[in-house]
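For this view, one protein chain was removed and the others were kept in their places.
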Amino acid sequence: MNITFNLNGKEVSVDSRPDKRLSALLRDDLNLKGLRKGCSNGHCGNCVVLMDDQLVSSCIIPAFAARHKNIITIEGFSQTKEFSDILTGFKEAGVHLCTYCAPARVLSTAYMLRKHIVPTVDQINDNISSVQCRCSSFSLLKQGIIQASLQYSKRKTNG
Amino acid sequence: MIEMKRFKDKLAGRVRFPEDISSKRTITAKVIRSTVTHGLIKNIAIPEIPENIEVIRAEDIKGTNKITVPGGSLPLLADGKVMYKGEAILLVAGPDEMELAEFISNITIEYEKLEELEEPGQRKDFVSERLIVKGDPEGAVKQGWQVFHSQLETPSQEHLSTPLLSAYVRIDGQKIIISSSTQWPSNVIQNVAAVTGIAKKNITVKTNPAGKSLDSKIWMPTIVAAYATLLSVKSKKPVRLIYSAHEDFLCSPKRIPASFQYKAAIDESGKLTGLIISILIDTGSSKMLTDEILDRICMGAAGIYQCRNIKVTGKAYTSNKAPMGAFSGFGLSQAFFASERMATIISERLIKIQKNEIARLIDEAIGLGDETKLKSARSRTTTDPAIWRKNNFLIRGNTYLSGGKLKKTPPSNILLDKLLKKSDFTRKYAAYSNALQNNDRFRSKPTGRRGIGISTSYMGSNFLRRDRGLFSSSVISKLDKEGKLTIITPTLPNNFVLFKLWKQIVSEILSIEEDKIEIVSDEENRIPLSGPTTLSRNITITMRLLIQCCEHIKKKRFRDPLPLEVKKTFKFSASRKWDTDSYSGLPFTELSWGACAVEVEINEKTFMPKIRKVWLVLDCGFVLNRNSAHAEVESEIMQAIGWCSVEDLPFKGNSITSADISTYVIPGIYEQPEISIDFLESNNKTAKGLGSLVLNSLPAAYCSAVSQATGFEFTSIPILPNQVFSALEDK
Partner (left out) sequence: MAKINRPPVIYSPSSLQDLLRIYNLNKDAVIYAGGTWSLLNKESDNFNLKGSVINIMTVDELKKINRTDRYLELGATVSISRILELGKSVVPKALYQALRQLGPPQIRNMATIGGNICVSNRKMDLFPILNLHDAQLELKRQKDLRSPRRLLKGDSKWIAAARFIDSEGKVNMSPGEILTRIRIPNENWEYQSYTKTGSLSSPLVFAGLASTDKYVITDFRICFSTSKERIVRNREIEADLIGRRLPLTRKEISYLNNKISDVFQSLNETDFTTARAIALTNQFIEKISDPIADQDNF
């Protein structure tokens, strides 16, 4: 089946089984290794992508469900200014993340900031719960998210 | 402080794991596993093998069909007999995943099921045993003023690892190049060489980041690498083997479960006079690092209290579970849960005796009408878990279980004092005890069931066993003519802060700019023998070797011609004598110390204990980076909370009943309690290990707190809500 969708701002078309995992399609057919294989169950959050501006677990999306969608992976997102905001924020707070879950953390933070430029504690906690990993120091991560949101809102205000 | 480019690459997902590597010629490998827990393989029916598919059976392995570690081994592929559900029987690989799946679905394996191995109580065969006797424990227990008995247990634990276990192997001429997220490249090379018959010098291991290791898979990546290499050698193609999350959950190493039986004798002043401890640990189907783990468990089980008469019997038995792993603490976590929980149990039972005695004296005084006696009786106080500990802590001149003398007094008292002050333990402990008493006396509902528990422990860095394969470590430093310094270590630290710190230290010693310093892992196998990166060896050994290398280069650089190369190898200090066989001397190279208090409240609607706050006071020497240390401690607090409260592996007998990892709950942000962490830098020159200090301290404190809150003496973890309910019902 021909699966056509917008990937990181460009139209792509892949010939694939319609019930192939979107994560496998992105990783293997399109060589986007930034999203991880993870649990294949939707829970760990390591495979998240932004699909039509929604944070979703790509491991439980079949390829046919991605047709005509706008998908952003970490590779695309890392070219944006938002990524720089998050990078700066995390760096300033001294956030510790393992290499495996870091991209997923970035995307989930980006998703939250796009919806709530100044997130509440509840929203931050909800965002943190999207990626399940034993590596994180939650307090540093929270500080990093707050710093990222400051950078983000500063940039948005200054235009 | 953090190296910006590396950090950016990490966040942008540019760092690669073995599961990410591929090429046009790469074939995918799969492992066919046993579906029975214990049985004989009667027949393996393999359909006609297509040309592009490779199959490897046990009998096809030219070298040794096992993976070895110092003191242990396990079969690579089951040969005639399976010892656990999920044990590998066949390896298959092919270029097309669908074709491979079709082929695999047509393979049938017939088993003759066997009875599962007996329960430990009935076993007489043990794969590892230790008997340590100090003084006359039997006599001491016989003559003890009071003797307390208890049985304590610690469960298994799953890592829930990231990244997934995987390996990528390719052949480049004569060389085998293995990409693996391993903490022990030396072990990978040794075993792959033994399994395939290829010379070690022709095997290169490229280490990829390992994520948060938890020391759960020290030798497991070796197995994955060996499988992939066998298939690569046979097919002459690159091979990628990735365990699914399901496979990982089913058959990767879990924390060794342990059970402890204590007999503790005290004298009238409450001093510990005799300890008899029996320990049983389940090592799974094979003995791997079991000897080291058992030795550490025995040491930790004896606790950090003065006692002239101790007998510890430790035994490890095999079962029909997948081989068990070390996990953080390497056994000390299990041991300190037992010894610290026992310390609190002793003190609380002593309190009861003292209270009864006071009540008796009061009654007697009232009966006699003796005001003086009455006043005296009423002014008597009881002990508490903190006072008991302070009266019994080891001090300078005392001996460890192994007979080695303490050259200085450990900082336990100082740590505990600070902890008591920070947590307000003494007042809270008394208040919560009174609240429970009033509940019992007046049959009134307490306004809230709260409890507070404390625990103290240590973490011993480096191994007890003197196997070279375990403790070896070397660092090579090379200064070239352009003034560039290259440092070669067995493995790179995962922690970028440490990585950057090493560069800073080197830069300061040699006055070289940091961008002229390169730290690389030993891909050319110039350090052939090296132990795993665990037990804080990166800080306590590798970093010191690095400093020694740089100091040496500093002395020589303007005298000797460049390039200049120095190799420093770790040696045990001659003054710290330790004999593994007789279990005598000074056990650990270095000790870090910790004290922990946990306050809980029971939700009486859901029966869930909620941790209100955790206090930690830690002495790990000079803290290299506070932020990093704080982060490490915080993430370990969550691991410890998981181990003692919510994580419950679905074992039924020897089998995991559900490999659905979404059913294995680990604590997250909503379970995080308030945390207070203090570092006591008693030795502000030397940095010591920090890892596993929390896991050694928190669980016992938690268990004691929940026990106080419920009024029930819990002696095992995890403590689940239905157990809390049963405890409250019994009351």
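Worth pointing out:
We just call them A and B in the order they show up, numbering each chain from 1.
Note that a contact is a pair of C-beta atoms (placed from the backbone, for glycine too) under 8 Å apart; a residue touches a chain by one contact, two chains touch by 3 or more.
Small disclaimer: the values here were computed from a predicted structure and weren't measured.
One chain is not depicted; across the entire complex it touches A, B.
Here one chain is not drawn; of B:Arg16, B:Arg57, B:Lys81 or B:His246, the residue touching it is B:His246. Contact with the omitted chain, checked across B:Asp267, B:Asp467 or B:Asp648, is made by B:Asp648.
Of the candidate positions A:Tyr111, A:Phe138 or A:Tyr152, contact with the hidden chain is made by A:Tyr111. If you put the hidden chain back, the residue from B:Asp136, B:Glu604, B:Glu681 or B:Glu713 that touches it is B:Glu604.
If you put the missing chain back, the residues of chain B touching it would be 30, 97-98, 100-102, 104-106, 244, 246-247, 604-608, 646, 648, 660, 662-663, 665, 720-722, 725-726, 729. In the full complex, chain A touches the omitted chain through residues 1, 17-21, 24, 28, 40-43, 45, 48, 54-57, 60-62, 64-65, 67, 108, 111-112, 126-127, 129-130, 132.
Criterion: only the chains that are shown with their structure count from here on.
Taking each chain's centre as the mean of its C-alpha atoms, chain A lies 32 Å from chain B.
The touching residues of chain B, when paired with chain A in their complex, are 1-2, 4, 7-8, 10-17, 19-20, 22, 159-160, 162-164, 209, 211-212, 214, 242, 244-246, 494-495, 497, 627-628, 630-632, 634-635, 638-639, 660-662, 666, 668-670, 672, 675.
Contact residues on chain A toward chain B in their complex (touch as defined above): 27-28, 33-44, 46, 73-75, 78, 83, 86-87, 90-91, 94, 96-103, 105-106, 125, 128-129, 132-140.
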